[in-house]
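Before I ask anything, here is the structure I am working with.
For this depiction, one protein chain was excluded, whereas all remaining protein chains were kept in their positions.
The chains carry the letters A and B, assigned in the order they are written, with residues numbered from 1 in each.
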Amino acid sequence: MKPHLIALGAIVAAGLAAAFGVRDAVALDLVFTLLLYAVLGQSWNWISGYAGNISFGHAIFFGCGAYASALMVTHGLSPWLAIPAGALAAAALAIVTGFPTLALRGHYFSIATIAVAAIVDALVRTQPALGRATGFELPIATGWAALQFADKGPYIVLALALFAAVQVATIALERSRLGYYLRALRANHAAAAAVGIDERSWKLLAFAWSAVIASCAGVLYAQYTLFVDPPSTIALGISIDIALVGVVGGIGTLWGPAVGALVYVVLAKGVALELGGSGKGYDLVIYGAIICVIAALRPHGIVGSIVDGLRRRRGALDLGAAATGGAA
Amino acid sequence: MEALTTFAQLLVGGVLTGLVFALVAVGLTLVYGVMDVVNFAHGEFLMLAMYATLGLALLGLGPLLGLPLVVIAMFLFGIVVYRVFVRRLLSGPPEATVFGTFGLLVLMQGLAQAIFSSDFLSAPNPPFSGTLRFAGLAVSQASVVEGCGALILTALLFAFVEYTETGRAMRAVAEDRIAATLMGIDVQRINGLAFGIGAACVGAAGALLMLSYPVYPTAGVPFALTAFVVVALGGFGSISGALVGALLVGLLEVFGGFYLSPELKLVPVYLAYLIVVLLRPQGLLGRR
Partner (left out) sequence: MLARRLALALATALTLTAVPLGPTGAADPPDIVIGSVIPLTGSLAQSGAGLRVAQLLAQDLVNGHVSYPLPMVGKSGLPHLGHARIRLVFADSQGKPDQARAAAEQLITQDHVVALIGCYSSSTTATASQVAERYGVPFLNPDSSAPSLTTRGLKWFFRTTPSDATFADNFFQFFGDLKRTKKIVVKKIAIVGEDGLFGSGAGDAEEALAKKYGYPVVSRIAYTATTTEVNAEVQKVKAAAPDVIMMASYLPDALLFMRGFKDQSVQPQAIMAQDAGFIDPNFVRTEGKDAEGIFTREVFSLDIKHRNHAVPLINQLFELRFSGKPLDGNTARDFMGVLVLADAIDRAASTAPEAIRTALQKTNIPGNLTLMPWKNIQFDANGQNQGGSGIIEQIQDGKYETVWPFDVAVSEPIWPMPVWKH
């Protein structure tokens, strides 16, 4: 646990330094996006990695937070209320949709998440109260009460706080009973059921928490971008982006989402900046190629491969110790 | 009487829509049945077949004449993709195939945009643009051609799987990979063939769909999404399940659009999927 906390501390420190030291709005925007996607990727990781049910509809929980923010503000309420409101909505949505589907195997669950997301998208587009296709523009305000700032610094501080909280929560998850049961379920469903682990209940818990985390990210996003509509928050493309961040980094690992977010941001923005202007989609080509290569050669993702490598070396050391009849 | 005609028209429309979905879904379910892989780039294979058909059309070969060529080309493409890429994915953890094929989706969409641009493209004056009338109902000739194509393809695929030796080998691999290997079946070869045939099926689908739709880099997405639901609904791996699932989805979509609302017409489809898999986790006609 220590090395993880030290690493986290270092990242937070670096982030704070950037928030208050760097003036370049473009760089700060990249840092914010990076943190946001790291949080979203980690929330996705809880259900798809640790619980093993791969979701392609995770954006709806992100949308819960974003829409909660938009609705609060346009109704004259404090955006801070959006945090509990969005979290409640997201958890409720997760439980209602997870209950029938979490017991499904593999691809059936993934397609169920697509189905649920499509239903949510259709409903949002038809409800005037939810802005339909036009969405919401959040009116400009400034200050902690309004959760909006002219400067990027405070946004990054908030994003860092969220990121740190989520990482600590994930460390806690790995060491908790929930985490233990999830690992057991992933290893062998039948055996786990035989010892009385109720798959549905434990996975619902993980799912609900993952939804809450995504919703918090959504609130922060809405307060930053000041614009919420279906294509930018709950569309299938957003769900896919979130999933790819988790996969590239390493599904089921603590630092996978952060690394995946780094790759995503560097690639998406970097390539767009370098090759931009032609409208040719080169950034998609490179991104797609990288994912293919990782899936084929390093399917556990970047962090996953590192973890595997470490484990193998440790295993070899143990074998060596056993062979020589003593500790290495 | 009006209401009855409208109902009948919707019924016919729903069936034809369903057949189009079956056309796209059949190749997907075969691949899953044999090697447990959902090719999430299925829509992009469809898009590739559509571009290929357009290319041949611009060279003077109409969609129906170009169809056999596209089918063969896609078959070879499928085998190559399997050998070079999918085979490697299979030796990794189960998530590898999901994300590998997703990577392929992103890559192919990007390449399509880079090479063809995101403009809508279609062949001028497509054939079968007329209307067919019977019993007071009207359908477009193109839909009828697509529907017939779907039925023929499904029947051919079913016959292949049931009655040919390779088909039997595929069923064996689908049922028990290890036992099949013990029986002397070259699983890698069968996998490659299955992937190739799956691609060939979607190649036929793409060639026929060019009769009614323009092609663009993300043209395959709406068809693929429905195909996933159809296949899961019918039961992964079941060809007859794909047909049944597709017809059900088509009817739900069309009737949902009329009696519920056009904006919400996919809601009954997705709800039906959720209900079916809740009650019957392996789909309507699926095995495991």
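As a working rule, a contact is a pair of C-beta atoms (placed from the backbone, for glycine too) under 8 Å apart; a residue touches a chain by one contact, two chains touch by 3 or more.
Here the structure is a predicted model, which is why all the values come from computation and not from measurement.
From the options B:61, B:139, B:187 or B:278, the residue with contact to the unseen chain in the full assembly is B:139. Hidden from this view is one chain, which touches chain A at 24-26, 29, 33, 122, 125-126, 132-135, 137, 139-140, 150, 221, 224-227, 229, 231-232, 272-273, 275-281, 283. By the touch criterion stated above, the residues of chain B touching the omitted chain are 2, 6, 9-10, 13-14, 17, 20, 117-122, 124-126, 129-131, 138-140, 142, 212-214, 218-219, 221-223, 226, 250, 253-258, 262-263, 265-266.
Throughout what follows, only the chains that are shown with their structure count from here on.
Averaged C-alpha coordinates give centres for chain A and chain B that are 31 Å from one another. On the chain B side of its complex with chain A, the touching residues are 32, 38, 85, 88-89, 92-100, 102-114, 117-118, 217, 225, 228-229, 232, 236, 261, 263-264, 266-267, 270-271, 273-274, 277-278, 281, 283.
Residues 54, 100-101, 103-108, 110-112, 114-116, 118-119, 122-123, 125-126, 236, 240, 243-244, 247, 251, 279-297, 299-300 of chain A touch chain B in their complex.
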